[in-house]
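All protein chains but one are shown in place.
Order of writing sets the labels: A, B and C. Residues in every chain begin at 1.
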Amino acid sequence: MEDLHWKSAITRVEPNRIALRGYPIDQLMGKISFSQGIYLALRGELPDDRIGRMIDAILVSSIDHGATPPSILAARTVASTGAPLSSAIAAGVLAISRLHGGAIEDGMEQMLSVASRADAEKVTEAEAAARVVAEAKSSKKRLSGFGHRIHTDDPRSKRLFALARELGLAGRHVTIAAALEEALAAAAGKRLPLNVDGAIAAVLCDLGFPPSVANAFFILSRVAGMVAHIEEERHREKPMRRIHPSDHEYDGPAARNVK
Amino acid sequence: MEDLHWKSAITRVEPNRIALRGYPIDQLMGKISFSQGIYLALRGELPDDRIGRMIDAILVSSIDHGATPPSILAARTVASTGAPLSSAIAAGVLAISRLHGGAIEDGMEQMLSVASRADAEKVTEAEAAARVVAEAKSSKKRLSGFGHRIHTDDPRSKRLFALARELGLAGRHVTIAAALEEALAAAAGKRLPLNVDGAIAAVLCDLGFPPSVANAFFILSRVAGMVAHIEEERHREKPMRRIHPSDHEYDGPAARNVK
Amino acid sequence: MEDLHWKSAITRVEPNRIALRGYPIDQLMGKISFSQGIYLALRGELPDDRIGRMIDAILVSSIDHGATPPSILAARTVASTGAPLSSAIAAGVLAISRLHGGAIEDGMEQMLSVASRADAEKVTEAEAAARVVAEAKSSKKRLSGFGHRIHTDDPRSKRLFALARELGLAGRHVTIAAALEEALAAAAGKRLPLNVDGAIAAVLCDLGFPPSVANAFFILSRVAGMVAHIEEERHREKPMRRIHPSDHEYDGPAARNVK
Partner (left out) sequence: MEDLHWKSAITRVEPNRIALRGYPIDQLMGKISFSQGIYLALRGELPDDRIGRMIDAILVSSIDHGATPPSILAARTVASTGAPLSSAIAAGVLAISRLHGGAIEDGMEQMLSVASRADAEKVTEAEAAARVVAEAKSSKKRLSGFGHRIHTDDPRSKRLFALARELGLAGRHVTIAAALEEALAAAAGKRLPLNVDGAIAAVLCDLGFPPSVANAFFILSRVAGMVAHIEEERHREKPMRRIHPSDHEYDGPAARNVK
């Protein structure tokens, strides 16, 4: 019989002992946040509290954006047929794709390429960003992570960057994101602000994540919102109803502030 | 045209303003953890820090359990065909079903029914648990949340309950879980210890969650581990390889302690 | 290492030889229809041409029912995010669940139980059907496979039964379906006609399929329609558009007859 033996560096499981990247999981429980656990699972090392808080902020930023995005509509549509929770979530996750959430991955690729270009061509990040924007313009490509259907000034982007600075985690890619925004404004004659996907992309680059896991953050975050929508669909709406994608109205708690 | 107008109480989205259950999302970012954000999304109110820490511990407990569980094998199998991240995650989520992760939901139903039985029959939780165990025995039903293929004494269950007590969050259903374990041991003549699913079930009941969202916690938690496995599959293994479900070996960091 | 050796009775694969249920697949190609191939895969034996034609009719009956059903909306929603074909199909399949397509499985269970009841209680199918309807009425359960949102007299049900009779394949369960329809009409005072799900259920019972594969026929059939919708979504609509679930209009070929 063929030898199919293989190795994995993630978790060691023995009777009554489970160790994630070397750490006993029961020792991690209560000591680290889920966000730190995600970092540990993906990167192999325990991050400090600042990184944990930064990832918490990323994951909080995208929990929900109302009932209009395709991930929520797909999840509600499947939930309304009486399907189990995991089916509705899976359908929602499948809608997190190239044009929905995908800007995080594309944005990361873009920012990383501005950085390597600045290195290779021995220019500043601002100059490298200007070159990338000029090329995109001449080949009629859109840059990922800028502009939004609804928000002209996305409150989530500003807050993410402010927090990254506050925690001392804003690095080269946050600079590059700003440089790209400037270069885009200069080239287009009007400002197309960084959206939340672009801001997350910059911060994930600064935290050292590869673009291949970018969508995982959006998926984890949005699954939380999805479950809230699936529950609401199940308890508040008739099964098999026709779900209008935009003619819905918010009737939850009035505006309030975190104390 | 038919009137399809509908309402949702989750998120209000206006230009440059996004409010989750009434709270500006940029105000939440940096102030609350993702776990608190999940609670807010699902329950409509901001939980205190203790609840946030408790949910963090639940989500950390189930991030990964090695490469053998079906969710991980399904995700790796799909990843190995060159599929995008969201496809591999969706396949993994679909494996979180009745027999894998589902014990949390079933366990919650069971513990809630012990509680209502104690109320209805005016007996103690211990007596209600004994009655439920006796009936299960006579109708040859297995109770959910007890026993494990590998662990005779699941370190995650003990830690979850210790933390729940430490944080002052252990309530009636943690008591019921222990009562069920006792009653099972008395009926069977040997101890079948509470597993991590059963412990999560008890804590989620004490936190006031309905069983219908039980699997969401396992899904959120395990998606983090899934992504680590998908990345490892992509970078360490050959595409389209045959994935042995158990002949794999851990070669990650040696045992170490959280400082 | 544990022994994981297992057996499968479906396909033997050897170099340059592939045999489905014993038959060389290249010998089957060109000789049997896909519908006969499905029967062979699921049942282990080659069906005659009449059964092949009957399954063809079942699969043709449910290819599409416009853009309103949840499976189509879920598939289009995912397709509109730029996801690959298999992601869009998977999301559509996930919407084929308890309340959408699931009536075939429930209908089969129901008709099989009328049959076993007629045997056990030594009564006619008509009498057994009347008893099942009476019990359903008193326990306020709805029977599956009757009534339709749009069609008062589903042309697909009539055609399926006519064809089953024409081909000599209508058996006891087609009789039971009619008996249930009569009993329902007698009990309710008005006729709730058998819908296409109910008719497919009866024919699948007469062909000897178990209820556990019922949804497979609906899924196979509807995937064909789904792909047509996904293609139309990709080529005719803007990406990420908001998809109204019912405000759509047919603008394809005018009514025409098969020559």
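Before moving on, here are some points about what is shown:
Note that in this section a contact is a pair of C-beta atoms (placed from the backbone, for glycine too) under 8 Å apart; a residue touches a chain by one contact, two chains touch by 3 or more.
Quantities reported herein were computed from a predicted structural model and do not represent experimental measurements.
From the options B:T11, B:S80 or B:S144, the residue with contact to the chain not on display is B:S80. Looking at B:T68, B:S113 or B:S212, the residue that reaches the missing chain in the full complex is B:T68. On the side of subunit B, the interface with the absent chain consists of residues 68, 70, 73-74, 77-78, 80-83, 87-88, 90-91, 94-100, 102, 239-240, 242-246, using the contact rule stated above. Contact residues of subunit C toward the unshown chain are 2, 4-35, 37-38, 41-42, 44, 46, 53, 55-57, 59-61, 63-68, 84-87, 89-91, 93-94, 96-97, 150-156, 158-160, 163, 166, 210, 212-213, 215-216, 219-221, 223-225, 227-229, 231-232, 234, 236-237, 241-244, 247-258. Although one chain is not displayed, its contacts with subunit A can still be listed: residues 1-2, 4, 83-84, 86-87, 90, 245-247.
Please note the rule applied: only the chains that are shown with their structure count from here on.
Chain contacts here are complete: no pair of chains fails to touch. Centre-to-centre, using mean CA coordinates, subunit A is 23 Å away from subunit B. Counting only residues that touch two or more partner chains, subunit A has 68, 87, 90-91, 94, 96-97, 242-244.
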